[in-house]
Each structure stands twice: as structure tokens, then as C-alpha cells.
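First the structure, which I've put down as C-alpha cells, then a few questions once you've had a look.
Every protein chain of the complex appears in place save one, which is left out.
Our next item is chain A:
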Amino acid sequence: MAAGGAAAAAGASRTYSFKVVLLGEGCVGKTSLVLRYCENKFNDKHITTLQASFLTKKLNIGGKRVNLAIWDTAGQERFHALGPIYYRDSNGAILVYDITDEDSFQKVKNWVKELRKMLGNEICLCIVGNKVDLEKERHVSIQEAEAYAESVGAKHYHTSAKQNKGIEELFLDLCKRMIETAQVDERAKGNGPSQSGAARRGVQIVDDEPQAQSVGGCCSG
């Protein structure tokens, strides 16, 4: 992996490394969702042993290589104030609520505010209504959720971790948006992406980032 070095920077061989944070209350099924995403195509041996807390996935989207690192965050109220340290340098955020639980949707709104405040518009937001298999017990209206998402510049998705619905689309879409944002960003910065301070943390775009660290996760062709 990661062949080629500085010389390849101007060429096509570039790997995008994205950090995505996963937010949502404890009971909304965010861990099942992300676990489902990584388990789905590949067997569970590919999952790092940190289980659902930290997951990586390698993708190839339209010839662009993407390394996705998904960071689960603690939804418990007690850890709430400590969240910002997790969001740092995130390229994307997936905010999950339970469609049967109005409260969990309110929580999502709080997180959106916090993320926007901390990371500005750089971060791609996805608001996800999970548990659509329980449509009958829905307590959050589709219209309201979608309107809210639009108003804050986020995209809205419906998923069911149980039935494995909508998850693949959600991540694929998010990756595409993150690539776009990164490209815009790159152009604005005058093609010197790895010089930015954030590159040290391994987010943003890294020209064939070092692979010395053990990055588990799945491999996608």
C-alpha cells in the first residue's frame, strides 16, 4: 500500500483520509449502524478490535482512494462536555436519532449547533433517522426533520440498522461530499494540502499518508 512518495503528489495517486464522527444518544442504534456498515460487505474479521468505537474502511470512489476512519463518541450526558476533543479535525459527522424518540432528535439539534460553532461549514453533516423499521411508532415527522436538515446545510437520511436499509447510500454520499469539500479546499489553499497544520493529525488530504500505523479495517476494491 501507499506506494509512491512526494513525486506522486501531482499525479492521480492520492489517498483521501477522512475522519467522521458519529453522534447520537445511547439508544438510537448508532453503533449498530456503523457496525452494520462495516460488517455488511465484509465479514467481521475486518473490524478492528475496538469494535464499534473506532472503525476504518477503505473505499475506492470513482478512482479516488478513500480511507475512512469512523469515530464513535459517547452519547451519555455525563461525557457531553468532553465531546469537542473528539470532533477536532473531523471532515464529516453523522448525527443519528431514533424516529420513535422525539428527545433524541432534539439532541441532534444541539450537536449540530455545537459542530457548526466549532468546525464551521467545513464539516459535512448527515442527519440520520434510524429505526425506520419501526415506522408505525414514528414520533419525529419526516417533513420536520428534512426541513431542519436543510436549514442547517445538512443532508437527511433514513436508515434501519436492523434491516440494513439506507446505510450504504448514507456513507457513499457522505464520502462524495467530503471529497468535493476537500477538492474545493485544496484549490483555495493553492494546491499545498499537506502543508496545512491539520495534516499532522492525518486528516484532510495526505499525499499517500504513512501506513506505518496499524490501520485495520476493511479493504475495498
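Worth a mention:
The working rule: a residue touches a chain if its C-beta (ideal position, glycine included) is under 8 Å from a C-beta of that chain, and two chains touch if they have at least 3 such contacts; residues count from 1.
Quick note on the criterion: contacts and distances are computed from a predicted model.
Looking at the choices "VPS9 domain-containing protein", "ER membrane protein complex subunit 3", "General transcription and DNA repair factor IIH subunit TFB4" or "Archease domain-containing protein", the name in the UniProt record of the chain not drawn here is "VPS9 domain-containing protein".
Considering A:61, A:74 or A:134, the position touching the chain not shown turns out to be A:74 (whole complex). Contact with the undisplayed chain is limited, among A:52, A:66, A:154 or A:182, to A:52. Of A:20, A:35 or A:93, it is A:35 that touches the chain left out of the display.
Residues of chain A that touch the chain left out of view are 2-3, 5-6, 17, 26, 30-32, 35, 48-54, 56, 69, 71-76, 78-79, 81-82, 84-86, 88, 118, 200-202, 208-216.
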